[in-house]
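Below are the structure tokens for one structure; questions will follow.
Here the complex is missing one protein chain, while the rest keep their positions.
Now for subunit A:
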């Protein structure tokens, strides 16, 4: 009976550990905190859905997309103006120099600067070159970026 008792005590402890994790996850789910973890994924998914089923000025596509925090894009604003759901202006990336659609700039920059999850970690500079300056004059350290 002693061995069984020891085992049962362990099982009690394990049940506490399980309840602990479940409690934390329950809180995260109810408070929507997991959205910050999946925000990147969510953003890309929504963007892909908008691009696939949307065109500038259409309200349907914009209102169909889940309202993440930015509200409805494409619906008329207080001045009666409509703006495309995806900003269509083209800008030049200051990191790699490529022209990028403004509405795609953030995801581009994530990959471009090597911060995104799916970015490849290729070093294009030697490890001794610790810092470099970009065109804005800001200092970065050991960032990797894709070969253009």
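Everything that follows uses one rule, which is that contacts are C-beta pairs under 8 Å (C-beta built on N, C-alpha and C of every residue); 3 or more make two chains touch, one makes a residue touch a chain; residues count from 1.
The criterion applied here is as follows: contacts and distances are computed from a predicted model.
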Record-based protein name (UniProt) of the chain missing from this complex, from "GNB1L protein", "Transcription and mRNA export factor ENY2", "LEM domain-containing protein 1 isoform X6" or "Phosphatidylinositol glycan anchor biosynthesis class T": "Transcription and mRNA export factor ENY2"
Among A:14, A:90 or A:106, the residue in touch with the chain that has been omitted: A:14
Where the unshown chain meets subunit A, residue by residue: 1-2, 4-26, 29-30, 32, 34
